[in-house]
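Every protein chain except one is present and positioned as in the full complex.
Naming follows writing order (A, B and C), and every chain is counted from residue 1.
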Amino acid sequence: MSINTFGHLFRVTTWGESHGPALGATVDGCPPGVPIDAGAIQHWLDKRKPGQNRYTTQRREADAVQILSGTFEGVTTGTPVQLMIENTDQRSKDYGDIKDKFRPGHADITYFQKYGLRDYRGGGRSSARETAARVAAGGLARAALAALAPTVEIKGYMTRMGAHEIDRSRFYWDQIDQNPFWTPDATAAETWADYLDGLRKSGSSVGAVIEVVARGVPAGLGAPVYGKLDTDLAAAMMSINAVKGVEIGEGMSAAMLTGELNADEITMGPDGPVYSSNHAGGILGGISTGQDIVVRFAVKPTSSILTTRKTITRTGEETEIITKGRHDPCVGIRAVPVGEAMMACVLLDHMLLHRGQIGKNQGQIG
Amino acid sequence: MSINTFGHLFRVTTWGESHGPALGATVDGCPPGVPIDAGAIQHWLDKRKPGQNRYTTQRREADAVQILSGTFEGVTTGTPVQLMIENTDQRSKDYGDIKDKFRPGHADITYFQKYGLRDYRGGGRSSARETAARVAAGGLARAALAALAPTVEIKGYMTRMGAHEIDRSRFYWDQIDQNPFWTPDATAAETWADYLDGLRKSGSSVGAVIEVVARGVPAGLGAPVYGKLDTDLAAAMMSINAVKGVEIGEGMSAAMLTGELNADEITMGPDGPVYSSNHAGGILGGISTGQDIVVRFAVKPTSSILTTRKTITRTGEETEIITKGRHDPCVGIRAVPVGEAMMACVLLDHMLLHRGQIGKNQGQIG
Amino acid sequence: MSINTFGHLFRVTTWGESHGPALGATVDGCPPGVPIDAGAIQHWLDKRKPGQNRYTTQRREADAVQILSGTFEGVTTGTPVQLMIENTDQRSKDYGDIKDKFRPGHADITYFQKYGLRDYRGGGRSSARETAARVAAGGLARAALAALAPTVEIKGYMTRMGAHEIDRSRFYWDQIDQNPFWTPDATAAETWADYLDGLRKSGSSVGAVIEVVARGVPAGLGAPVYGKLDTDLAAAMMSINAVKGVEIGEGMSAAMLTGELNADEITMGPDGPVYSSNHAGGILGGISTGQDIVVRFAVKPTSSILTTRKTITRTGEETEIITKGRHDPCVGIRAVPVGEAMMACVLLDHMLLHRGQIGKNQGQIG
Partner (left out) sequence: MSINTFGHLFRVTTWGESHGPALGATVDGCPPGVPIDAGAIQHWLDKRKPGQNRYTTQRREADAVQILSGTFEGVTTGTPVQLMIENTDQRSKDYGDIKDKFRPGHADITYFQKYGLRDYRGGGRSSARETAARVAAGGLARAALAALAPTVEIKGYMTRMGAHEIDRSRFYWDQIDQNPFWTPDATAAETWADYLDGLRKSGSSVGAVIEVVARGVPAGLGAPVYGKLDTDLAAAMMSINAVKGVEIGEGMSAAMLTGELNADEITMGPDGPVYSSNHAGGILGGISTGQDIVVRFAVKPTSSILTTRKTITRTGEETEIITKGRHDPCVGIRAVPVGEAMMACVLLDHMLLHRGQIGKNQGQIG
């Protein structure tokens, strides 16, 4: 990963701030001939768009994407695709209070220390608005995956909000799109609704765990030892705003298992190897096994809260701050489509990388 | 991260297999004038070396490092440093049994599927021996850090073995080097000794959690939004063999907190900002705050165990396997110096990257 | 160099086609605090803008640049700078004739073979319009150089048009901006004016040699052995449309010299080493000496000419083609500001790279 670019061959560079004229993604290395138009990308952006229900920020952005380059007559040309989203709702007056104070838990202080300035109007480059560009790039990646590997299906959902985890015995795929939290557990959705209403009204916020699963991924993707599929997924997810932890398969809990419990046994199915379980999260030695790829990440609670907190000013004066404005009580909700987008970009990138070095899988079992 | 290379400016490419003539690290971009010799690097390799006590593999490797290039008259020249370690203990007969069977939980099957062949003599490139090259590179990174940023101190230790976690009230830095588990909790070390003896004798294995802390890191390191310090640390740690989860600061637990609890308050100390807590793990917006950098990762249990497991052969026959050989009952132990090495490489890399783009921190508080 | 990106730390990704909505440059890694606005960049774009006199294409593009990100209150923030230029003059009817025929000497045929399609409206990505984005990025690089290394001065000029070379005894810097060919030889400018009028009227075209000089570049820039300053300059210049040769200092003529004639002798001046000559073009071992950096490149004649040429169609039929439209009789003229821009980008990039690895030059002479 370069500074504002990620990917080996499918390279995404995002640019733009929350309160500038526009933001976007410059996507290089997309295969040619992929059918795409702005509508197909807009579909995914709408999923992330703020203000859709009372659980997300009331900031209203159209988040309308334009394709400025890299397509011709409805398909990609193989040259850079520029995806631009204009910023339309920039009530910078909301942010006047933080011009000289650093918000605890935000990037305000580190940006100032490093760069000597910061765009105090709303987080600037560190704003979660940057993730809109990721979702746009992910939309293009999904279109390319649909052309190159139509079996791949990517789905993200929330498995924990604060103290409340889902019950996996109530896990239903078709529930995910049925509630504002993208959770597969309908009962959890009800609990969380009340819980989050309470937090929202008190001006507080809470963290969340998001799980992203990719099904139908062929075996063989990933490049040891520093371009491992799990390495790149970890980087991709950790690069999302507010993410503090990333897990593959069993994740941190792998530490609690013995070798007998952890290793997924292998038998032979009609189409190749079959595994008794998926502690590995679909990745062995950094390379996909053909099982579901399972990634999980924790999103910290929004630091913009209505409770008074101690902080300092640019000149080093001690003071207090309340962060008003229109913030997400559980920013993890909107991280779901972002996690999906990062998964799509990483998988496509590794498909191209695999094809480049290897062509097709060289080993055939059975 | 490129395939076998990591780092932006301090670029480490490791090479070599467990049973070839040698393995090593090609390190490009090291600053010139750094005092270094083989002994200084050997110090760190000895910490990782197998066979030092009954809790690690009895494979005996001298792991003697040679510096083949990039130094002159005791200092680095600024040109590539080649660090080579010859393989000396290659009892390949130990591995004959796995020539045609895939070990569950290993990279055997995915390497075969992708590459059409694999070095069955001992994991080849996927062997944990590769981490010796990381430790060597980390030794060089530490020497460069000592020259550029003498305040930086890096320390790794184990905080969990299987079901047994340390008690943070018994955390003592000076205990870390006093037990074979690199743990700061002397009582835990005793418990673990018994526990691991039992596992070892039964031919089982267990996972672990390693924490790596860097103290004295200046504020300002890290480059949003895809070259964040936490992003690169996540990639670095996840790229280590058997790692399944990575956490920064509060990590996965951040999901359970409210905004009030999570955000570290800021006051003014004599030397600059002071934080009331370190839930952030020393990183805000991808940039170091000046607090301790805290990274944690989970190592899964070794999949090489003496219990019979179901598997298949290269030709797709179902069979069973017992993995004999000289393996680590808790490979997490030897991951401690590896995690430290990755931390050192990432920090040095970000220091150079920061100096390249910024020079010195542009913002001064107070 | 990645596909559509160049640079190590100052990374420029250009995007866009000649007949899409817009084109531009995504510039990552710019130091913070550099004073910049659209006007400062427009200054350089205006130099390249078509239709300024009868010797360049009559296509009329405003080439008005907008800064969409990466600046705040008049200075760069250290985050990606998006420079966008909207396409305004897109008379695609001019190009209808070439929809199915490949123009000899153009990228039409190779783009079609590789990508399976091409933007036949005007060259698409292979159009020289792409160089507008380079000039914009170069404008930003110049602003950063002005801040970091104010001694650096970059100047490009034409030294040959077809059979006609300048006479170096008539070389005057202040002549360069006084004629439409950016040539330092006023007499040559007169000759070329007549010569090019004739070519233009007959619908022909001609090649040119451009020289770009950078003065005031400090010693020490460049990174052996594949990131040499001359290596990166060669790549930068060769990547410009229609360039077929690149020379540093003595260039191809170095082959004709003996060692005595070629090696620049060194004496000691008041401010450090002084060289008796500059056959090296300011670079030894890939590192700048402190002398003028001298790069030269040859631009082939535009292939769009009014003479009938044999070619084939997409379906493999043999046919003939005349390329009408509004083309440059000597595209080398407009390559002058492009070469300057590439020089600016490479020098800034190497300054940051040098600062990253080295800090300041480590060796002091005298």
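Keep this in mind: contacts are C-beta pairs under 8 Å (C-beta built on N, C-alpha and C of every residue); 3 or more make two chains touch, one makes a residue touch a chain.
Not measured: the values here are computed from a predicted model.
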item	value
Absent-chain contact - pick from C:Gln52, C:Gln66, C:Thr191 or C:Asn262	C:Asn262
Touch criterion as defined above, residue of C:Phe10, C:Tyr55, C:Phe72 or C:Tyr115 at the omitted chain	C:Tyr115
Candidates C:Cys30, C:Ile98 or C:Val246 - the one touching the absent chain	C:Val246
Sole residue of A:Pro32, A:Gly124, A:Gly245 or A:Gly259 that reaches the chain not shown, by the stated touch rule	A:Pro32
Hidden-chain contact residue, picked from the options C:Thr56, C:Thr79, C:Gln175 or C:Thr311	C:Thr311
Absent-chain interface as seen on chain C, which is shown	1-6, 8, 14, 102, 104-107, 109-117, 125-126, 130, 160-163, 199, 204-209, 219-220, 222-228, 230-235, 237-239, 244-268, 272-273, 276, 279-281, 283-289, 296, 298-305, 307, 309-312, 314-318, 332, 353-354, 357-358, 361-363, 365-366
For chain A, residues in touch with the removed chain	9, 29-33, 78-79, 224, 352-353, 355-359, 362
Residues in chain B touching the chain absent from view	2-5, 11, 13-17, 20-24, 26, 28-29, 32-33, 66, 68-70, 72-73, 75, 77-82, 84, 114-119, 124-125
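Just so we're on the same page, only the chains that are shown with their structure count from here on.
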item	value
Separation of mean Cα positions, chain B and chain A [Å, integer]	26
Chain B, residues touching no fewer than two other chains	224, 353, 357-358, 362
